[in-house]
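Note that this complex is displayed minus one protein chain, with the remaining chains in position.
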Amino acid sequence: MHLDHELDEIFPHRHSYSAAVSTRPDGTRRALRIGLGGPVGTGKTATVAALCRALRDELSLAVVTNDIYTREDAEFLLREAVLPGERIKAVETGACPHTAIRDDISANLEAVEDLEDEVGPLDLILVESGGDNLTATFSKGLVDAQIFVIDVAGGDDIPRKGGPGVTTADLLIVNKTDLAPHVGVDLEGMARDAKAQRGELPVVFTNVKSDGGVTPVAEWVRARLAGWTTSAA
Amino acid sequence: MNRAALMVLADGRFPAGGHAHSGGAEAAVAAGRITDAASLEAFCRGRLHTAGLVAAGLAAAAAAGGDPLALDDVADARTPVPALRAAARRLGRQMMRAARAAWPSAELAALAAARPRGAHQPVVLGVAARAAGLTPLDAAYAAAYENVSGPATAVVRLLSLDPFDATAVLARLAGDLDRLAADAAAAGARFPTEGPHVLPAASAPLLDITAEQHAAWPVRLFAS
């Protein structure tokens, strides 16, 4: 018993150092963790890249990627030089990206801890899911908030179909709005369907690759971060 | 004694990171050594009687109260390539997190503090089994079964192998598992008094060689 107590002094709650615990081992507020999920090809990695460029001068940032082919997304981010290499970690998912962010989050938690240890203290960690289906969501044990990214090219019926990603994500991004006229998509209808599915939860219609396209997303992240740092530990 | 805890520990859904590791199966599939249920069974039988036996012995020894730090060194001496040592430690760290949530104990806490980057997974598994009130034989079963269920699950994903065939492979290995777990448990029980030479040290050269090949791939689905 004595031993247990002593070790808890050294490594308080290290074993459950998941999103449920909002402090670092030393008692300071740990980095906010935001997950980005969504189907393949909707622009998750582009959103991460744009967010890094928008926020890297004001925040200490890091990224965990969960690509199907382990290092592809991490290497894209490195090529784009959005962050120094030591701030990007890739997690292998054994061909099951949703398992790594929802059912068995241990490898992702380890990556998050390692980033805090190696380049911390961090303000914000973005955890990018591998492209998956509409039901893939992040465990609350891994992230504090999640963004779901869909695009207009996937069809304007996606918001109506719903699914946990569309209905419950803290922010829904409908990306590539510039393509709407080319693919015959009714943006207003998508907005109505999203509203019906999500109630008051926010939706951003944008093209993250355009100038300023990521600004509303970055604003949302800043607001989450402000709430995170001021709320009691 | 609490036998039901074994089902929690050995459950494929126990969140300890195993889903991202193929146990060498991804490399064996790429090399054309696993192509169907029969070749999966041969691979699993070979892995079981080498890496699986070593893992089961380590887990049983840890569950029998053997010094986990000494066993961690014993595991290093039986793992001659860095890729497999790194995978074992990553999985050990992940198992530690899940085990401490499930069965908090002073021994798990002490091992986590001494090896913050992870001890070899079978050692953590053995200490976890002990914390859960399980026996060295239970720990040997969990380690040995996981040693073959991991590759079988991975091959279902890699080859789109019929999952019923993969499950039948595991069922056919049950007799081998029974004998091996008993041997490993007997060896593990001797470790605390007799030392490392009583523990199995079976090696599989191709698993070592292909683990380092796999680690050098630029693109892969599984971590090991």
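So that you can tell them apart, the chains are marked A and B in the order they are listed, and the count of residues begins at 1 in each.
Following the convention adopted for this analysis, a residue touches a chain if its C-beta (ideal position, glycine included) is under 8 Å from a C-beta of that chain, and two chains touch if they have at least 3 such contacts.
Operating definition for what follows: contacts and distances are computed from a predicted model.
> Unshown chain, UniProt name, "Molybdopterin synthase sulfur carrier subunit", "Urease accessory protein UreD", "Spermidine/putrescine transport system permease protein" or "Spore coat associated protein CotJA"?
Of the names offered in "Molybdopterin synthase sulfur carrier subunit", "Urease accessory protein UreD", "Spermidine/putrescine transport system permease protein" or "Spore coat associated protein CotJA", the one UniProt assigns to the missing chain is "Urease accessory protein UreD".
> What chains on display are touched by the one that is not shown?
B
> Considering the whole complex, which of B:Leu6, B:Ile34, B:Leu111 or B:Ala223 touches the chain not shown?
The missing chain is touched by B:Ile34.
> Looking at the full complex, which residue from B:Asp11, B:Asp76 or B:Asp162 touches the chain that isn't shown here?
Candidates B:Asp11, B:Asp76 or B:Asp162; residue touching the omitted chain: B:Asp76.
> Tell me which of B:Gly46, B:Gly65 or B:Pro104 is the one touching the absent chain.
B:Gly46
> Contacts of chain B with the missing chain: which residues?
Given the touch definition above, chain B has residues 24, 28, 31-34, 39, 42-51, 73-74, 76-78, 80-83, 85, 176, 187, 195-210, 212-213, 215-216 touching the missing chain.
One rule holds in what follows: only the chains that are shown with their structure count from here on.
> Cα centroid separation between chain A and chain B, in whole Å?
32
> Residue numbers of chain A touching chain B in their complex, please.
Contacts found on chain A: 1, 3-4, 7-8, 10-11, 14-17, 68-72, 91-96, 99-100, 103-107, 109-110.
> Going by the contact rule set out above, which residues of chain B touch chain A in the complex?
13, 15-22, 90, 93-94, 96-101, 104-106, 108-110, 112-113, 116, 154, 157-158, 218-223
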